[in-house]
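Of the protein chains in this complex, all but one are displayed in their positions.
Moving on to chain A:
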Amino acid sequence: MSVDLSQFIPSFLEESFEGLALMESSLLSLEVDDKETINSIFRAAHSIKGGAGTFGFEKVTEFTHLVETLLDEMRDGRRAINPADVDLLLESVDCMRLLIEAARDQSDYDEAKVAQTSLDLSKSLAGSAGLPGEYEADAGNAAPPADGQQWQLTFIPELHLVKTGNDPLLLFNALADLGALELSAQTGGLPSLSDMDPEELYLSWQLILTSSASEQEIREVFEWVEDECQLELVRLTPEEQVEPEKPPAEAIPEQPITTEKSADAAGVPVADKKADKPQVKNKQDAGSIRVGVDKVDNLINLVGELVITQSMLSELGNDFELSKLERLTSGLEQLLQNTKELQESVMRIRMLPISFAFNRFPRLVHDLSKKTGKAVELIIHGEQTELDKTVMEQIGDPLVHLVRNAVDHGIEPAEVRLANSKPEQGRIKLDAYHLGGNIVIEISDDGGGINKEVVLSKAIDKGLVEANSSLSESQIFDLIFEPGFSTAKQLSDISGRGVGMDVVKKNIQALGGRIQVESEQGKGSTFRVHLPLTLAILDGQLVRVGSEIYVIPLIAIVESLQAKAELINRVSGDMLLYRLREDNVPVLPIYQLFNLPADTSEVENSLLVVVEADGQKVGLMVDDLLAQQQVVIKSLKDNYQQVDGISGATILGDGSVAMILDIPGMIQLAMKSAQKNQAQHYGSHALAGETVS
């Protein structure tokens, strides 16, 4: 008999990570005398320990046992809740996470950190009344006894034994599983019938057991009743042994139950070898979503509606007459409505409240404020705002960076704040809300703000802008996202921003989003991240080039215009620049890029769709602008192969396939061809320099 439990590991892991998150957030909000919070933290640790033990994740079990012991002292009031212990517990949560991740991925972990925290926990425990007990894994057996040893047992239960649900008969059955059992009941304790309480037990027994089981195994049978009975267990010497008079099966009026004996019953965890190397999928594809029942119910309702509509329509289709046209139209409308709702509901399944991403920030701010010695208050709004799971996973790191920057560089040291008559405690606000079809995440601080002059002069030093160029405020703030700034360590010390911001911006753009900065000197800064709600659907502008239709993501489009001949400049070779107010925008003829026969190969009087990515603008030359519509993105890479300049494909209403243009990719293509065409240096200069200004 072996039960394979490895299928439950993913569910245990998911639960454990939820438990850790709960421990962390509860610890951060923990106040003195908060019994219920301590209890829930304890329960989380306790569940993790139990599960880890089951699956043989011994390191997790051992470590968590220490954590649990400490929490137990707090729970019982033997230990006061103090900041030092809370910090230690937070460290411990990190360690538990490391250990569980290592168990999941069968990978290494930071052993020094775990060992140190483990030591700290032991020290803290040693300082208190309750010493850490050895973790009581079920002990194995003592040395196996000689075969056929006889034992004499005297079992005198207390009167109330059956009231705890114990039954002597079943105990004897369990004994019979260990060997041959002979027993005799002592009825001397029975009262007269009138005095008898049928709920009490008046009997006692003498038993002879012939078995190879150890004393411990025999005692284990009585484990649950040891306090409610007198039990004597005597090992009979060979001379004292008696031959059983009857076969044991008759001694006990019921069929003995077959039970796995010895080692199994003594409880070496079964998950042993398997659990050492659990069959867990890699983190990437182990993803699962917990979906609220209401969302699923809604889907089921909609599918029900859809089925009704379908049957109505197919009914109409049988012997269709023109008189039924009206009903057909309304049926189709209903179908449209249902499909739309179904699509939205399906999308909502992937939506999670952004609290999943925000949850880590209280801890982050707590740690950072400690590290920097700045008192910082974190205010979170809109954590119920929902966001696509994939987007959520990828936006985490950029957000961490922004929050870290806000504490590290945005908030001024206490003395500076006080000198500027601000409250000593800085404030960081995280907010998420829907705006149009997008979600906006704001990270704002009430710190010193960004010093425009410093940013500008640094940018000029770095050669990112011309010395005499006049930039708008937002253009100056955008400079902090320039790659050149990320190496400017000094600047980050002076003005406070810039380290790694180019990466933040790139990651956000990779999600089809954008980031804006607002800042007022002395008052603080706000970083506003705009993201699409989902990566599976896109608002697109359909354009025609020759006979092909392409989709341009709406978010990338700055404007569309009819090209005027007098604004076109031809430079080095094939390079075309279009004068768009103060900008010189390179023109990218799509027909050329994809080798298509177009209506016109002349830029003059053709249509330009000006798109922007990475701060670069490019005018895409197209034959016609068609409708704007939401398109469902199909991956080209999965269905065909990666194509330069194309980010995916979609299927249009008429069944034809349209390619979705990859705007950052196209701009890079344009840059490359510009560099290739570098007959004159002007071409590349225009791309790199002019578009910034």
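Definition applied: a residue touches a chain if its C-beta (ideal position, glycine included) is under 8 Å from a C-beta of that chain, and two chains touch if they have at least 3 such contacts; residues count from 1.
We take it that contacts and distances are computed from a predicted model.
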Protein name (UniProt record) of the chain left out of view, among "Recombinase-like helix-turn-helix domain-containing protein", "Dihydroorotate dehydrogenase", "Response regulator" or "Oxidoreductase": "Response regulator"
Among A:82, A:164, A:420 or A:521, the residue in touch with the chain that has been omitted: A:164
Hidden partner chain, touching residue among A:103, A:221 or A:508: A:221
Touch criterion as defined above, residue of A:50, A:423 or A:463 at the omitted chain: A:50
Touching residues (missing chain, whole complex) on chain A: 1-3, 5, 8, 11-12, 15, 39-40, 42-43, 46-47, 49-54, 61, 68, 133, 136-138, 162-167, 170-171, 173-174, 177, 199, 221, 223-224, 227-228, 254, 257, 259-260, 264-265, 267-271
